[in-house]
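The structure that follows is given in the form of structure tokens.
Excluded from the complex is one protein chain; the other protein chains are retained at their positions.
Let's look at subunit A:
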Amino acid sequence: MEQFIYYLKVSLLSIKRAPLPYALTVFILSVGLGVFFANATFYYQLNSDPLPGKSDKLFFPMTLTPYDCNDCRPPRILSYSNVQKLAASDIPSAQAAMYSSDGYARLTIDQPPTPVVIRITQRDFFQMFDVPLLHGSVWPDDNGHHQVILSRPMALKLFGRTAVVGESLLLDDRNFRIIGVLDEWQMLPRLYDANGRNHLTANEDIFLPLETGYDLNYLSKTNSQTFDDTDYRQLATEGRVGALHQLQYWVQLDTAAQQEDYQQYMQSLAEDEKAAGRHPAPINNQLVPMLGIVDYFGDDPGDIKAFALVTLLFLVVCLFNASHLALNRYLSNQYEFSLRRALGASRSQLQLQMLADVLLMTVFSLLGALFIGYAGVSLMNALLPQNSLFSTWDLTLITALILAAFTCSYLVTLYPSLRASFGSLNQQLKE
């Protein structure tokens, strides 16, 4: 240990000898790592599992194709009547249909309205996606109720406090009772909303029962399809019977046996529908696991992937540059390697010295990289506010970043110092 502190001191001395090239090396490495860190943050959050331990039990069933086609997928959104057919199965441990809509909320008619995003869904939703309740409870059943559940930020925004169960609010100027308030909750990525890039956005503000949403003519704000010319703005009267597709549907299947049974159920259902003439396309059922949903629909944000690749290449370029600078530094100190060898330092002792160099380089470039990475994340948040959800650093990420900094410092130091320490020994000492 004492010896290693000595190595660190020697490293510091050799930095002091030529501080400018060293600072430049650290700077280049910091920029490369910082830009990489900023991007890695997004990439990591984007690809993380939002419900570890549970995500493999949640599935998106795709079946019942109401149009004729060859080799095509069933629609990713379902009609109300098809949801009813699926919901008739008691194989899943939980199941919920859902969609989202827009509205305006206020407490009294003379207040200015606040725009809100509404998730219109069923009671199992909260249990399936581990949504934490701070106050109150969810709806007692899946019938229509003039009862809403608020997100914590929305409760704070409307009331200035969270304990508001039993209070009322006006949603699009209709009166609702608040029966629950959520705790702090942000599922990332928000995979239950498998629609375009919705999984990258913030959670909803208000939760409304599905039946009530239909009764009050709330149409989906993201994705809906019709296959006839009914006027579906009359959701309350037409929506439940016609071919308006706007519902996403999730089931929880805990065991492989359940999953197999459910596949079988979907198959029978599709065959029945086919027999009834409501399924013109060939049967092509899919039970898509939650973690595969983004890939399955091809909603993968390709630009973020491309950007990740670019920052990785940039890091490699920075590594080459930093390594080149470090090589110059070591070559100008090479006589010192030869001298140390002549005085009896073994290669492994020189490598310990190198490790001290690496550690110092890691510390400096990590500090620089965290700074630049933080600035980069802030900049991206300013430019793309919807990405700000993905800018949090957790322990795993920080650990990975430290490892990345160490690896890069090691690579930058390794080649130059090996070249210097394995070079011709005596050459430098002769003259």
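Quick notes on this one:
Note that in this section a residue touches a chain if its C-beta (ideal position, glycine included) is under 8 Å from a C-beta of that chain, and two chains touch if they have at least 3 such contacts; residues count from 1.
One rule holds in what follows: contacts and distances are computed from a predicted model.
According to its UniProt record, the chain left out of view corresponds to "ABC transporter ATP-binding protein" among "ABC transporter ATP-binding protein", "Fe-S cluster assembly protein SufD", "cysteine desulfurase" or "1,2-phenylacetyl-CoA epoxidase subunit B".
One of A:S89, A:T222 or A:Q349 touches the chain omitted from the figure, and that residue is A:Q349. Touching the omitted chain from subunit A are residues 2-3, 6, 13, 16-17, 335-336, 338-349, 425-426, 429-431.
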